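Missing here: one protein chain of the complex. Every other protein chain is in place.
Per-chain residue numbering starts at 1, and chain names A and B are given in the order in which the chains are listed.
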Amino acid sequence: MYHSTALVTVLALILYFYMGLRVAQARARFGVKAPATTGNADFERAFRVQMNTLEWLPIFLPALWLFAIYISDWIAALIGLVWIVGRAMYMVGYAKAAEKRGHGFGVQALAASVLLVGALIAILWRLLHG
Amino acid sequence: MYHSTALVTVLALILYFYMGLRVAQARARFGVKAPATTGNADFERAFRVQMNTLEWLPIFLPALWLFAIYISDWIAALIGLVWIVGRAMYMVGYAKAAEKRGHGFGVQALAASVLLVGALIAILWRLLHG
Partner (left out) sequence: MYHSTALVTVLALILYFYMGLRVAQARARFGVKAPATTGNADFERAFRVQMNTLEWLPIFLPALWLFAIYISDWIAALIGLVWIVGRAMYMVGYAKAAEKRGHGFGVQALAASVLLVGALIAILWRLLHG
């Protein structure tokens, strides 16, 4: 069973859920009426935090689970925690200024890349040595 | 096996697929040429129906499956059906006016939250009592 990876999955989704709440708050505070998603820079930064995380979730979640299944549950979960920390840094930094989103972005990109490349190598290994 | 959850997954994806078709139709009808996604309020509402559903799919699908695996296939499927109904209400309401998207949004948010919190509790229980 993959309890640690399952837990990290839920924690990542809770952070992402919270980013969506911040978009709803920013919509109200800065007066950006639906269906618009532009028109106020503070709103747009909150929106892009959620959207960029959405863009990375289809990389992160499948790579996390393939890494867990083909390599190790707890190592996958550990790297997944690093991804969550990077995403939280990205959220906090980007809320201040677009220029401050770099560090968090780099941390999460590195974590996701390790999961994806690790899974790729492990799958190829199994296919060739299976 | 998780036949009920698998069926609800496919049904949710078919509804989402249909929302994409409506965006393509709205693009043609209201003359919004790709790559633009703004410029006509009717198009933008159709587009946001699809986009907001896309934003929630990475919460809904993993939470649905973790709930099914850790708790129950058919309860997960039942709550998943509620999510689909909420999403259909959201689509119909938002197509009329941005103000009419609230009820459907609330229904699907509640269903997704029950799946996510239920999965979290069940995973923690297993980790602590495993």
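Please note the rule applied: contacts are C-beta pairs under 8 Å (C-beta built on N, C-alpha and C of every residue); 3 or more make two chains touch, one makes a residue touch a chain.
Being a predicted model, the structure only gives us computed values, none of them experimental.
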Original post:
Contacts of chain B with the missing chain: which residues?
Top reply: 1, 3-4, 6-7, 9-10, 13-14, 16-17, 20, 33-38, 50, 54, 57-58, 61
**OP:** Provide the residue numbers of chain A that touch the chain removed from this figure.
**Re:** 38, 41, 44-45, 47-48, 54-55, 58-59, 62-63, 66, 69-70, 94, 98, 101, 116, 119-120, 123-124, 126-127, 130
